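See structure below.
Complex shown without one protein chain; remaining protein chains in place.
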Amino acid sequence: MSRSSRGRFAVVLLAAVYASAVLAGFLAPYDPVEQNRLLAFAPPTRLHLVDDSGRLHLRPFVYALVPRPGTFDVYDEDRSRPYPIRLFPNGASYRLAALIPGDRHLFGVDEPARLFLMGSDEYGRDLFSRLIHGTQISPVAGLLAACLAVSVGLVIGGVAGFYGSVTDQVLMRVAELVMAVPWLYLLLALRAALPLALEPIHAFLLVVVVIGVVGWARPARLVRSVVLSARTRDYVLAARSFGASDARVLRRHVLPEALGVALTQLALLVPQCILAEVTLSFFGLGVGEPLPSWGNMLAGVQRFHVLASYWWMFLPGLALVPLFLIYYAVTDVLHRRLVLRSP
Amino acid sequence: MTRYLVTRAVHSCLLFVAVSALLFLFTELVPGDFLEELRLSPAISASALNTLRERYGLDAPLTVRYWRWIQSVVRGEFGFSLLYERPVGPLLRERAANTLLLTVTATVVAWCLAVPIGAWSAGRRGRLTDRATGVVVTALLALPDLLLALGLLLIAVRVGGLPVGGMTSPQYSTFGALHKAEDVLVHLLLPACALCLAILPTLVRHVRATLVETLDAPFIQAAKAIGVGDRRLIYRHALRAAANPLTSLLGLSVASLLSASMTIEAVMSWPGLGPLLLTAIQARDIHLIVGVALASTCFLLAGNLLADGLLYLADPRARTESR
Partner (left out) sequence: MRENRPVTARGYPLPVAVALLLGTLAFAWAADGGHARAAQAEEFLVATHEVGRHGGQLVVTQRSEPRTLNPVIVADVPSREVINLTTGDLIHVNRETQRPEPALARSWTVSPDGRRTTLTLRRGIRFSDGDPFDADDVVFSFEVYQDPKIDSPQRELLSVGGRPIAVRKIDQYTVQFDLAEPRAVGERLFDTVAMLPKHRLEPVFREGRLAEAWRLGTAPSDIAGLGPFRFQQYVPGQRLALERNPHYWKTDRAGGRLPYLDRVTFVTATSEDAQVLRFQAGEADVLARVGAENFAALERDQASRGYALKDLGPGLEYSMLFFNLNDLTEAQSAIAAKQRWFGLTAFRQAVSAAIDRDSIVRLVYRGRATPLAGHVTPGNRLWTNGQLRAPARSTARAKELLRQAGVRTSAGGQWVDAQGQPLEFSILVNASNPVLNAMATIIQSDLSQIGLRVRIVPFEFRAMLDRILNTHEYEAALLSLGGGDGDPTSEMNVWLSSGPQHLWHLGQKSPATPWESEIDRLMRAQATMLDPSARKRAYDRVQQIVADDLPFIFLVSPNVLVGSRRDLGNFRPAVLEPQVLWNADELFWRRPSPGPSR
C-alpha cells in the first residue's frame, strides 16, 4: 500500500471511529449501563460453530451462561440450547446523537443468553458496549485537550522563537512556571468551586479544557527551538529583504517547520490526555459512573484481584492501541500535507 | 556568558518564589486540610483536634504560614512534613534519589537504544524492516505506560521470582553493602523495564523523524553521491544536523526526569517523588507539596538550561543574536 493510500485509509478509519461514537447505540449490542447482576465478571462469550451433536451451524452461536452454585465468578455453559447470533435484533432503546431514537442493534442474541464479546465487569455490564460508548467521551475529550495545548503552544512557541531576546525570555519563563506547578492540586480547588448540580461529565470536560490550557508549555518549548533555528535560514532572510512583514514570514516560512513538531506532539498528547483521566478519576475529577469512559475502565484494572483473575478487563485498554495507531497515521498524513506539501 | 547565567539564576529564584507562593495561595482555595480525616474519628474530641491544629500551625493566617515556611527553608529544612513527621529536605533528597535511580537508568538505556534504532530505521525508510519497526514502536507508544506497568506486574505475580514492588526487601538493613546493592538492582529491574519501554517509542520516533528529514536534505544527497557510507552518513553528518530538536528532546528528558515515572512508581510502589506528591496532595501536606514541586522545578530548569546550552553549541543557526 502506498503512503498516500495508507494515509487515506487511516483518515477513513478515524472517521469511522468518530462515526461509531455517534452510532454507538446501534453498534453496541447492549446498553452500557445495564447491569446483569448474575453475570458479574463473566469471561468473553465463546462463539461456536459446531454444536454438541457434531452438527455444523452456518451462523455462529453461543450458549447461555449459568453461574456455578457456590461461586461468584465461575460460569458454565448451558448446552441445552444454542442461541445463534442475530443481525439487527431489537434490543435496549437508545438515542443516536441524543436525537434519533431507535432500538435495533447491529447484532445480538436472544434472551436470556448474552453476547459479551469482551466479557463483563463487576456489575455484569458488557465491556464491549461500554468500549463503544466510551468513544463518545474519551477520544473527544483527549483530542480537545491535545488540540488546545498544541495550538496555544504553537502560537506562543512561535512568537517566542521568532522574536527572540526579551519576548523569548519572558515567554519561556512563564512556560517554566506553568510546567513547575502541580496542576492536580489546583484542579481540586476548581472542582470544589463548581456547583454540585453540575453533571460529572460537564465537570470533566471543564477539567479537560484546563488540562489543555495548561499543557501548552512543553509543545511551546519544542516549537520555539525549531523556530529559533528556522528564522535565520536563508529563505527567511531573503523574504525579509523583500520587505515581507513579520506575520507573513512567520506564517509562510517558519510555521510549516514548527507545524511538523507540533503535529508530532499532538499525536503524543492525545493518548496522554485520554489517559490522564485515569489519575483524574482517582481524585474525583473524572467522568462519573455509570457513564463509560476509557479512563474509568482502565482505573478499574489497576486492582490486584483484577490483575490476578480477570484478564479480559485488560481488553478495553488494548483496544486503545489500534486507535492510537490511527491517530499517528493521521498525523503523518497531516504532516505530509501541510508541512512537506506532498500529496 | 556569565551575565546570561546570572540572569538565568535570578529568573530561577523568581520562579521558585512564584511557584511556592502560588501553591500556598492554592491552599486557601482547595477544600479540606490535613486534619480533616481525624474529624470522623469518634476517639478524638473537637478540643483535642483544635489543640492539634494549633500545634501544627494550621490556624495561622496565610502570610504567617508562608513566612514560617521561608524561615524553615533558610534553616535548611525546606519545611516540615506533617504527614511524615520530619523535615522535608532529607525526605525529598531520599525520594528524589530513588526516582533518579529509576529514571536515569531507564533514560540512559532508552537513549542508547533509541538512537541506533531510529537511525537504522531512518536509513532503511520505506522498506519492510522500517515499517515493521514502526508498527512495533507505535504499538508500544500507544500502549499506555499504566497498562505496561500492570502487565509486567502481572507477569511477575504469575511467574514469581521477581519482587513485586518496593525498592528493598524487609531485611534490607541487615544486609552487607554488596547484598544491599544487589537487592536494589533486583527491585529496580521491573520498574526500569517498564519506564524504558514507555519512553523509548517517543525517542525512536523523534530520532527517526528528524533523521528522515535531514537525510532528504541536499547536502546528504550530495555526500551519498560522492560515496560516503550509510553509517558514516547518519552518524557523522545527519545526526549533527538533526541536533535540533534532538537536543531539546534531551533537555526535556532531563527536565522530566523527576516526573516521567510517576505512574510507574505508583503502580509498582517504587518509593519516589511521584507517589510522594500524590500522597501529599491527598493529605494536604502543603510543605511537602511545595517541596516536591520545587525539586521538580530544579530539574526542569536544569533540563531547560541544558537544552538551551546544547542548542547554542550544536546549532549555530539558533544563536539568539538580535535582528
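Labels for the chains are A and B, by order of writing; each one numbers its residues from 1.
Operating definition for what follows: a residue touches a chain if its C-beta (ideal position, glycine included) is under 8 Å from a C-beta of that chain, and two chains touch if they have at least 3 such contacts.
Fair warning: this is a prediction, and the values are worked out from it, not measured in the lab.
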**Study point:** Per the touch definition above, residue among B:G89, B:G134, B:P191 or B:P275 touching the missing chain
**Key:** B:P275
Point to revise | Chain not shown: contacting residue from A:R191, A:R218 or A:H253 | key: A:R191
Exercise for review: Please pick, from B:L91, B:A192 or B:V207, the residue that touches the omitted chain in the full complex.
Suggested key: B:L91
Check your understanding: Which one, B:A18, B:V164 or B:C298, makes contact with the chain that was left out?
Key -> B:V164
Point to revise | subunit A, residues in touch with the chain not shown (by the definition above) | key: 33, 35, 37, 40, 72-73, 122-123, 188, 191-192, 196-197, 199-200, 281-286, 288-290, 300, 302-306, 308-309
Practice item. Just the residue numbers, please: which parts of subunit B touch the chain that's not shown? Key: 30-33, 36-48, 50-52, 55, 83-86, 90-91, 94-95, 157, 160, 163-166, 168-173, 269, 271, 275, 279, 282-284
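Everything that follows uses one rule, which is that only the chains that are shown with their structure count from here on.
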Exercise for review: Can you check how far apart subunit A and subunit B are, centre to centre, with Cα atoms defining each centre and the answer in Å?
Suggested key: 25
Practice item. Going by the contact rule at the top, pick out the subunit B residues touching subunit A in the complex. Key: 7, 11, 14-15, 18-19, 22-23, 26, 29-31, 135, 138-139, 141-144, 146-147, 150-151, 153-154, 157, 202, 205-206, 209, 213, 244-245, 247-249, 252, 255, 263, 267, 277-278, 281-282, 289, 292-294, 296-297, 300-301, 304, 307, 311, 315, 317-318, 320, 322-323
Practice item. Would you mind writing out the residues of subunit A in touch with subunit B in their complex? Key: 164-165, 168-169, 172-173, 176-177, 179-182, 184-186, 188-189, 192-193, 218, 221-222, 225-226, 228-229, 232-233, 260-261, 264, 268, 271, 275, 278-279, 283, 298, 301-302, 304, 307-308, 314, 317-318, 320-325, 328
